[in-house]
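All protein chains of the complex are present and in place, except for one that has been dropped.
Moving on to subunit A:
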């Protein structure tokens, strides 16, 4: 089941062996691009934007929709596009597996609104940093109370009349306002912490294991396996060496199905090159006396950027330029990054053993080169010196402190805004700020797997089937000639799209069962062919928590005499143990000899086309013996029949 249309922010549900597993719950935040920014300080420019007027001149929407440089925006609290909630009953989801902190932003919507009662599994850094991201999000939206919450434009009839992209926006009625802090806390309290390679049993039926995916602190790929089947879920992985622990590829081998999501969104850009460009642009702007604004998330790539700058600023003569990191969670983020030594790459781990802080931004803070503030209000306004470099959120430029800086610095061409986060199109992000004098540089840094790495990875781990979002099975729409920008593998990947259900081509055939030692002792194996033995097992099957155990059958209890029912059917044989199947063939000569030994003197054998007929004339009995069947035809003489039966059975093998 695919519940999200965004390939990088997936939300899928996997039904596997009577368990329902949700894989990630990413929140598609690109919907916010359709809204006006939320300014921290009253912005005369934004409040003066003209209302949008329909072609026929009707103005009933002018309160809700504003126009800015030819784009129409919704003037309302920004709303997010949720994962599909109608496709299946989300309260039946047993567990949610989170792969990294970006892919859990929709968690409160799922856990708090759908009757979800299961457990969420995630690694500790994922939870802690995920909490920071959510807190920042809630904080930046809640501190700018907006009276208006537009809904008129969502009316299907009205939406049809709107210009693109509003017209084409999907599922607008499903768009929801941001959750609140209590909801975040409630959602996070349902998470159970796990470590890499920890095997977690789900109802005894399946085992799930997180593996390092190398993309972010605590980011993981998941293996969902039973004894015979293995599904790998690869989401947001990276082969580049940045700060997190490198990706664990070996464990993905021998997968029956590999679900592939969260590939790079900028397949054409090389992250290393982008970092270089980032540094150069930053240096150039500052040298010219301008300010640099970096809209970013409070965790993730920023650690790498700070590390690069740490090495870069001295050589570039920027040691006097102040760096500001403004976010309600800036301090926490920087502190948290230092304590997850176990989740870091080897290099950084070694540092901790010394002991030294793993990230150099500790030193930047100590030497006062990097300062962090919870918001632009308070201490920051006193310390603020220009020119400077500001890291702040949110990368969509729709809320958070970044809105203020856009308004403040947008008019001067000396300043530069550098986009590093790949989640939002920078042109769309900038649209409500047009016209803009400020320089804009787009240096997206996305360390997730690119298509070359994917094909290498697939070659390495050799999954039987690959499943991926449909976006990955065709070249990007803007570069349709780039056929290299799609997944290429054999057999061709199966693709899914939003609100689609895909049945995985896998049939389970075997299951594990345990035989109690007492029972095992009682088995009589029979060697049929060299190296192959058979044993008939008759046992009681106990099934508990999806684990099956075979035990010795209990001694048939003597039915208490008092309870004996007095009915004719009393004599009807109970459904006794099934008679075993027979195999083998009967050698006629020996059979006849045996018959004679048992007192049948008048045995006569006739050959037929397929076998023999043995006649016992006195008893009027006929025995047809063929290669794989024996037929005893006799009068109703039970003792005789039983005697013959036992003779025949002596020559056959039972199973």
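FYI, a residue touches a chain if its C-beta (ideal position, glycine included) is under 8 Å from a C-beta of that chain, and two chains touch if they have at least 3 such contacts; residues count from 1.
The criterion applied here is as follows: contacts and distances are computed from a predicted model.
Asks: Any idea which of "Integrator complex subunit 11", "Ciliary neurotrophic factor", "Calcium load-activated calcium channel" or "Gamma-secretase subunit PEN-2" UniProt assigns to the chain that's been left out?
Replies: According to UniProt, the chain not displayed is called "Integrator complex subunit 11".
Asks: Looking beyond the chains shown, say which of A:157, A:607 or A:638 touches the absent one.
Replies: Selected residue, touching the omitted chain: A:638.
Asks: Among A:198, A:241, A:434 or A:593, which one is in touch with the chain left out?
Replies: Result: among the candidates, A:198 touches the missing chain.
Asks: Tell me, which residues in subunit A touch the chain that this view leaves out?
Replies: Touching the chain left out of view, subunit A contributes residues 124, 194-199, 209, 227-228, 331-332, 335-336, 338-342, 349, 352-353, 355, 357-358, 508-517, 520, 523, 525, 528-529, 531-541, 543, 548-550, 553-554, 568-569, 571-573, 576-586, 627-636, 638, 641-642, 645, 648-649, 652, 655.
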